[in-house]
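This report refers to the structure that appears directly beneath it.
A single protein chain has been omitted from the complex, and every remaining protein chain is retained in its original position.
The first chain written gets the first letter, and so on, giving A, B and C; residue counts start at 1 in each chain.
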Amino acid sequence: MATTERQGRKSRSTSARKAADRAKANGKEAGQPPRVKNDALLDLYRKMVEVRLFEDAAQRGFRTGKIGGYLHVYSGQEAVATGFLHEYREGDRIITAYRDHAHALLLGSEPKAVMAELYGKGTGLVKGKGGSMHLFDVANGFMGGYGIVGGHIPLGVGMAYSLAYRKTGGIVQLFLGDGAIHNGAFHEAANLAGLWGRDGLNPTLFVIENNQYGMGTSVERSTAMTDLGSKFDSYGIEHEKVDGMDLEAVLDCAHRAAERVRESGKPFAVEALTYRLVPHGAADFLEKYRTKEEIREWRQRDPIGLLERTLLERDAADEDALKAIRETAKARSDEAVQFADESPDPDLTELTTDVYAGEMHVPAAGSGIGE
Amino acid sequence: MATTERQGRKSRSTSARKAADRAKANGKEAGQPPRVKNDALLDLYRKMVEVRLFEDAAQRGFRTGKIGGYLHVYSGQEAVATGFLHEYREGDRIITAYRDHAHALLLGSEPKAVMAELYGKGTGLVKGKGGSMHLFDVANGFMGGYGIVGGHIPLGVGMAYSLAYRKTGGIVQLFLGDGAIHNGAFHEAANLAGLWGRDGLNPTLFVIENNQYGMGTSVERSTAMTDLGSKFDSYGIEHEKVDGMDLEAVLDCAHRAAERVRESGKPFAVEALTYRLVPHGAADFLEKYRTKEEIREWRQRDPIGLLERTLLERDAADEDALKAIRETAKARSDEAVQFADESPDPDLTELTTDVYAGEMHVPAAGSGIGE
Amino acid sequence: MPVKTYRDALKAAMAEEMQRDESVVLLGEDIGVYGGTHLVTNGLIDEFGPKRVIDTPIAENGFTGAAIGMAMTGLKPIVEMMTWNFSFLAADQIIQNAAKLRYFSGGQVSVPLVIRGPNGGGVQLSAQHTHSLEGFYGHFPGLKVVSPATPHDVKGMMLSAIRDPDPVIFLEAGALYGTKGEVEDGDYTVPFGKARVAREGTDISLIGYGRQVNLLLRVADKLAEDGIEGEVIDLRSIRPFDSETIVASVRKTNRAVVVQEQWRWFSVASEVAAIIQEQAFDELDAPVERVSGAEVPAPYARNLELAAFPSEQQIIDAVQRVLYRVATTSATTR
Partner (left out) sequence: MPVKTYRDALKAAMAEEMQRDESVVLLGEDIGVYGGTHLVTNGLIDEFGPKRVIDTPIAENGFTGAAIGMAMTGLKPIVEMMTWNFSFLAADQIIQNAAKLRYFSGGQVSVPLVIRGPNGGGVQLSAQHTHSLEGFYGHFPGLKVVSPATPHDVKGMMLSAIRDPDPVIFLEAGALYGTKGEVEDGDYTVPFGKARVAREGTDISLIGYGRQVNLLLRVADKLAEDGIEGEVIDLRSIRPFDSETIVASVRKTNRAVVVQEQWRWFSVASEVAAIIQEQAFDELDAPVERVSGAEVPAPYARNLELAAFPSEQQIIDAVQRVLYRVATTSATTR
């Protein structure tokens, strides 16, 4: 219906303006000292650029038929994962949905192995078995990469219980989309988190990556109560909002939130307002659900562009330095592509491995705690 | 764990006290005129007594092995269904979970047919096929009787859409337990109700029968945020609380709520605080999760006892009149039992009917709207 | 006759019936404004408005249940599962309510509901997005389960499905949306419970459904080059199931191979083999062979995925085992 669509569009750009307003009300403008030193900030800039260029390369790989299945890239949302994963400590566990390349890369996965996974190669991060939606890097705390919207949320809450039960000191960062909030899995898991958190048994940091659309359905068309953070009230979980396009704001918020979760063993939720500057996924070529204007407007708030301005303003870097970073990042992503392209397909024997641990493997009694 | 249990018990009696406080803050005490005249009130008293005695008879039937499967009776909660179903208008649709005898009876189902259903007889309300948990009486607007906690909630919301879409003027009264709130089905359905209600397409009156336990688990041990009505905030659905032991308060609240839903096409939720004066169900003989004291305390607030006092105070009836009502009700329930006992088993051919409408029945095109 | 894609035939059935019958409504994720992720419903919101083409949040259990409630009260909803992989979230509503309501209400309630969407794999969607759920849903009395393979059938069976007073699990062959075929204009139905002989033959019965039908037709062509005439049977309907056509075919050919994309254990092919040995025991010259998906969650990599699904070669090998097997009797081998 033309009307519906137009209504949709109108409310969307209003929301874009509101986001900008929220951004202005944010910590940084309010005059707090930056939490992260210039050097570190420049390093995070490098990471964001690497992620962006990796995603650009992935999109090219998809268009040229090198990558199959579904492909969901993170472009536009980099400040969220970059800011939150800056709080990653050894022993923490990270989990997200299918828009997961950035999370793997930021946690330290080799771009080559990630790209090879997208290419479905035997050298891929999960041996070519999972593809784009199922990246895992357990050694770096990354517990995946899930394709069923909402389905990973209970897993993350259970992991937090385990970390607290085993007194590891670790926390879980649980990333979820705005679209996942309306799913029953979210409700049941968040309620468990609140309940278990009362006894200090649920150090879960929920990070809502609110990019304002679940595929083509805006938050306004998904629920009559659009303040997603407030939905955590139902579970006794405290929450905060942050401008997800502003890395410094995210860093600040993430730090406070992570510390709080780590100390209390209780969950906490952050709604990061962000925007997907690219289509939802491979099949989303029409984008009938949003206007070109809206996308243009949000491009002004591209987190990488915003950070560049900050770095220049603060003399943390000059144009040349930034350019050098971009070029190095480009080279890294080219390398990853080349590696992926040249890697062999998985061996056909891999088809039937990893279904079970073994044919009928039953270890001895009381094999004890541990991963 | 002894500790857990004791903690449980302590918080429960605190909650009983809170409930009494709430009751005091209720409309009636605040000096509003009673909404329902004495005659009508006496008639509702009669209904409540009939329900109670029916349930007593059902429990006896279970203990003597006449009734099989699960049996969940409503004793203690009568004021809730009685008050809300007083607002039933032709064309409305009513749906609830498995604790459904009262709802059927109050909507006009024959006690004989209901008891025969519990006895698994061919004369039962649903031919002996469903039993206690699956009463249906579509002619009276009663859409059942469901055994999966939370599973009926989406159905009710869909019915409300249908009533509004077809411009029938009807509303749905959707009863649910406190335990059902934590289930994903509730969350998804309530969100749909709020969303569709924005366009006047969801006249659902949610009635939470908060009897404070889901089987043996108290509300406090189910969620960190125990104000169940407030959970509707997440869906943009307004809500109210009512003392579910006080029939007049329920009548008043139900009337306002039903009118509001009927006029707006939007959902509304009421949390009725009540108490199950009997075990959860047949298998619940230990009741380790609550104390005898707590039950005793709540017996003071038995809705039938409270109403008797009101009727006597107002001279709406004297002891003899009430006794006569009780005796007539007892006779009706005895009759129902006798009918059930003497009814024949379902014919064995019934085993395979009602699975499909017909072997491969395909009606003509465009058979149109209608139930 | 006009030629249409599977996708357009499907859409035509829904659009035409919506024109005829205003009790038909659609629900699903991104079926309206977005146009449908597989474009099956593209444009319908413009024609019928958002009250009849209802975009839902990501809440399969909730909106499937809501559709059941609608069906119980005078509407004829069609739910789109964006893909059937998401239906596990709605399994409780489908199995516990839709399938059983007529029964446990003692016949007081009907659920004229269609749940439709793409089923099956083949485009590297990996483990969570690749399932063939015919047997999974076919197990439950109260449901009807169909799996049309051609544009003609998908339209005629969708019309049957919408008009059916019982809940229908409508499993579209996702890989076939773009395939073309002749499709009558206007109103016609294809009944449930009737298999289709897609190719006649005398030497072996090749039994399948969905996208396997095309594979079987290709295999039959190859076999014909060697003088082997395969009879290809497209099951079309999984519940009700057409044992008659299959048994009649095996009585003629004495040999059968069943092919399916789904896993082997407790599956459609298990049932077909069981039925054939029950009803054509004496006419069977060799065991019924099953060719199924590999017993692994679907892998992503293209080469692994190809290895996970039935191939022409696997089917031909099975045919040859079945054909060149010396027919012996239990009496002689004992």
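Just so it is clear, a contact is a pair of C-beta atoms (placed from the backbone, for glycine too) under 8 Å apart; a residue touches a chain by one contact, two chains touch by 3 or more.
Predicted, not measured: the structure shown is a model, and the values here were computed from it.
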Query: If the full complex is used, which shown chains touch the chain that is missing here?
result: A, B, C
Message: So one chain is hidden, and I want to know which residue out of B:G61, B:G83 or B:G120 touches that hidden chain in the complete assembly.
response: B:G120
Selected residue (touches chain absent from view) among C:E184, C:E229 or C:D285: C:D285
Statement: Of A:N191, A:T226, A:T274 or A:T310, the residue that touches the missing chain is A:N191
Field: Touch criterion as defined above, residue of B:H182, B:H239, B:R276 or B:R326 at the omitted chain
entry: B:H182
Field: Touch residues of chain C, complete complex, unshown partner
entry: 61, 85, 88-89, 91-92, 95-96, 99-100, 103-104, 126-128, 134-136, 138-142, 239, 241, 254, 262-263, 265-271, 273-274, 277-279, 281-290, 295-297, 299-300, 327-331, 333-334
- prompt: List the chain A residues touching the unshown chain?
  reply: 93, 95, 124-130, 134, 136-138, 143-148, 151-163, 165-166, 184-185, 187-189, 191-192, 195, 199, 201, 353-371
Message: Take the complete complex as the reference. Which residues in chain B touch the chain that isn't displayed?
response: 1-2, 4-5, 8, 68-70, 117, 120-122, 124, 128-131, 133-134, 146-151, 179-180, 182-185, 214-217, 221-223, 283, 286, 288-289, 345-346, 348, 350-352, 355
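Basically, only the chains that are shown with their structure count from here on.
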Task: Please identify which chain has its centre, taken as the mean of its CA atoms, farthest from the centre of chain B.
output: A
- request: Could you grab the centroid distance between chain A and chain C? Build each centroid from C-alpha atoms only and quote it in angstrom.
  value: 37
- prompt: So, what's the distance in Å between the C-alpha centres of chain B and chain A?
  reply: 44
Statement: Rounded to the nearest Å, the gap separating the Cα centres of chain B and chain C is 41
Query: Can you list the residues of chain C that touch 2 or more other chains?
result: 57, 59, 61-62
Multi-chain contact residues (two or more partners), chain A: 182-185, 221-223
